[in-house]
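As structure tokens, the structure follows; a few thoughts come after it.
With one protein chain removed, the remaining protein chains of the complex are shown where they sit.
Labels run A and B following the written order; every chain starts at residue 1.
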Amino acid sequence: MKRRPLSTVVSTLAATAAALALLTACGGGSSDSQAAGGKTTVKLALWNYATTPEFKALIDGFEKANPDIHVEPVDILSDDYNEKLTTMLAGGDSTDILTMKNVIGYAQYANRGQLLPLTDEASKLDPAKQSGLDAYKIEDKYFALPYRQDFWVLYYNKTLLKQAGVPESKLENLTWSDYAALAKSLTKGDGGSKVYGAYQHTWRSVVQATAAAQSGGDLLGGDYGFFKDQYQMTLDLQKAGALLPWATASTQKVTYNSMFSTGKAALMPMGTWYAATLLADTKSGKTKVDWGVAPLPQRQADGKVTTFGSPTAFAVNKNSKHADAAKKFVAWAASEEGATTIAKAGVTPSLQSQTILDTYFALPGVPQDAVAKKAFKPDQVVLEMPVTDKTADVDTILTEEHELIMTGEKSLDAGLAEMSKRVKNEVG
Amino acid sequence: MTSTTVAPAQAPSQPPSKAGPKAPSPARRRWRSIRLGWSFILPNFLGFATLTLIPVLASLALSFLDWDSYSTPKWVGLANVDRMIHNETFWTALRNTAYYALGHVPLTLCAALGFAVLLNQKLRGVSFFRTALFFPYITSLVAVAVVWNMLLSPDVGPVNQLLRAIGIDHPPGWTTSTTWAMPAVILASVWRDLGYYMILYLAGLQTIPGELYEAAQVDGASAWQRFWSITVPSLRPTTFFVLIMLTISSFKVFDLIQVMTEGGPGRSTLVLSQVIFREGITQGRFGYSSAVSMVLFVIVLTITLVQFRLQRRSER
């Protein structure tokens, strides 16, 4: 219809179309979930498959026990795992098993009806032994089963303690005021070679979840007076120079691993997951630190250990086309067999028993002393943050106010009052 | 939004005047111009409409719904807007975003223009300088955040040491202070973006005919006069583009703040797109998050329209 140089247009369009066709041809890559040979293939959404050894251990162990099921990992980056999972599920994705990275995410998927109920499977577990199971109960139903439970302990640098002449047995029954005194006495040097008595990471949990677990305070309650002692101690240590200032740690993105494993901090409250890092780094020679594990310090020295923790669980996607096989996997991971497999990978399983603890302590490199044994057998593990539909909002407010208190932009009392006020007004 | 635009000139337009023997009727000419215009736009428009325009419209519609990304959406009318208006965090974020834009837009514009003019000359090593200035844009954000935070560290940072040396006893606490965190973020973002916009200006500068400068030089105009009377007016279309893109990107700023301060301390650097991200994808309140993005959309659209009008006026 038009004149000569229409050819230009035509060739342009043709080139575009050809390029697109070419791309489609080599773009595809989704694999079919029906495998050959009568085997059922279930897909498992997880994070960082290459660097998280327990996933491979679990898959291998399960496939050995169930030769007719093949588990295929769907590798998602840990960093924004929940964002991707939310988007995938919104699009109707049918990945069979979903790892629940944290309980807040779990509550969202469960409340939206994206997960299959696992109440029957849950009723076969012993709630006294299955640590963290409670966290997954929503109106008497369970939509996920925990396989892993991390809780907080106190890591210490044996060399620094020895230099200061502090016996390790002293750490078995530490109160927070003992901890503060010890941290001050262990601080030495300055400038680039300064060694801090303790390092507390920038997370609000270090102060707030500890206080809540050990004083019985309610993190969602809207009244935060029970934070006061713990904050007071932390601010005091920071002022005395026994802690790396929060502002520095936060703006310089200091990692707790670099503080502890290079010997720049003697004591460090942190989760049990860190033991796996230390074991691996010691083995590969990345760190030379001589480390030990003690129970988290307490409010009173009555010999009982209360700490806080966060479980990790598996759930089954409602859109799964192989729900039975998927449920089998979830139940297996929570069972004794699954727990043993995880313990062997250096991770603390949700199921707790002496046999499993022994398996863990049999790993090469795990501290064997009485202090460590007590640390890994706390009397009570409180959930880091109770889960309701308000959790995420309260979490945001508490984090923001935590920053203001720790940077000194707000006084402790003003900060606590503001937390209470905002939680009541904005979430209430 | 259609109603607000300037009605396109209809009759005596220049284009498809195929120098034919008989002039076609106005209706036919109109139809032909539409066909011609669309034939250029269509290849891009097809992709743009299905994959950007439709999702954007869908997201705007979500503002009136309650949706968790999975269940059937519920019509809630203006409930999301109502919640927004009574939400303190929203207003804080809106204020912070405006503050950021007011600082970031003019500073980046001036810096980018200045360096583009400077680096458009025959200068030894000019390609090194251009590359160096573009580097901040491609340097990893984590590196940017760490180094800037170190430079601005309240106690030991070189910036504050310098300030103390020149007699300021209480230099700002920068990213650890609720008052100074935003200026610190603006500073870092200008530094990061200036190379990006410099590239756009460099392209624009190539269109100015050299004869203009030669003529001005003959007339005895100083370098400064030449800059204002030739460079600035000739760059108007580029400036229009840079201004709108800068405004939009300032109102949408996310990455740098997320890495540098995460909106803190407290809420002192919290911006709207962080609220949108938090409320939407992390908390699953997609209706509310869409309502907030609608606000962003309206603000940016208004600013763009004003700039559009201003540009039109100056073209006439």
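To be clear about the criterion, a residue touches a chain if its C-beta (ideal position, glycine included) is under 8 Å from a C-beta of that chain, and two chains touch if they have at least 3 such contacts.
One rule holds for everything that comes next: contacts and distances are computed from a predicted model.
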item	value
Which of "Sulfite reductase", "Fe-S cluster assembly protein SufB", "Multiple sugar transport system permease protein" or "protein-glutamate methylesterase" matches, in UniProt, the chain that is not displayed	"Multiple sugar transport system permease protein"
Touching residue (missing chain; options A:N48, A:Q300, A:Q368 or A:N425)	A:N48
Among B:A93, B:A112 or B:L200, the residue in touch with the chain that has been omitted	B:L200
Sole residue of B:A79, B:A98 or B:M150 that reaches the chain not shown, by the stated touch rule	B:M150
Option from A:D75, A:D229, A:D290 or A:D369 whose C-beta touches the chain left out	A:D75
Touch list for chain A against the chain that is not drawn	2-6, 8-9, 12, 15-16, 19-20, 23-24, 26-31, 47-48, 50-52, 74-80, 83-84, 86-88, 90-93, 101, 191-192, 244, 248-249, 252-258, 261-262, 264, 271, 273-274, 277, 281, 286-287
Residue ranges of chain B at the interface with the undisplayed chain	1-2, 5-6, 8-10, 13-17, 19, 30, 33-34, 36-48, 50-56, 58-60, 62, 69, 117-118, 120-123, 127-140, 142-144, 146-148, 150, 156, 191, 196, 199-200, 202-210, 213, 223, 226-227, 231, 234, 237-238, 240-241, 244-245, 248, 251-252, 254, 272-273, 276-277, 280-281, 286, 289-290, 292-293, 296-297, 300-301, 304-305, 308
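Keep in mind that, in the parts below, only the chains that are shown with their structure count from here on.
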item	value
Gap in Å, rounded to a whole number, between the CA centres of chain B and chain A	38
In the complex with chain A, residue positions of chain B that touch it	39, 43, 68-71, 87-89, 142, 145-146, 149-150, 153-154, 173, 175-178, 263-267, 278, 281-284
Residue ranges of chain A touching chain B (in the complex, touch as defined)	9, 12-13, 16, 82-83, 86-87, 89-90, 108, 111-114, 247-248, 250-253, 392-393, 396, 400-401, 403-404, 407, 409-410, 425-426
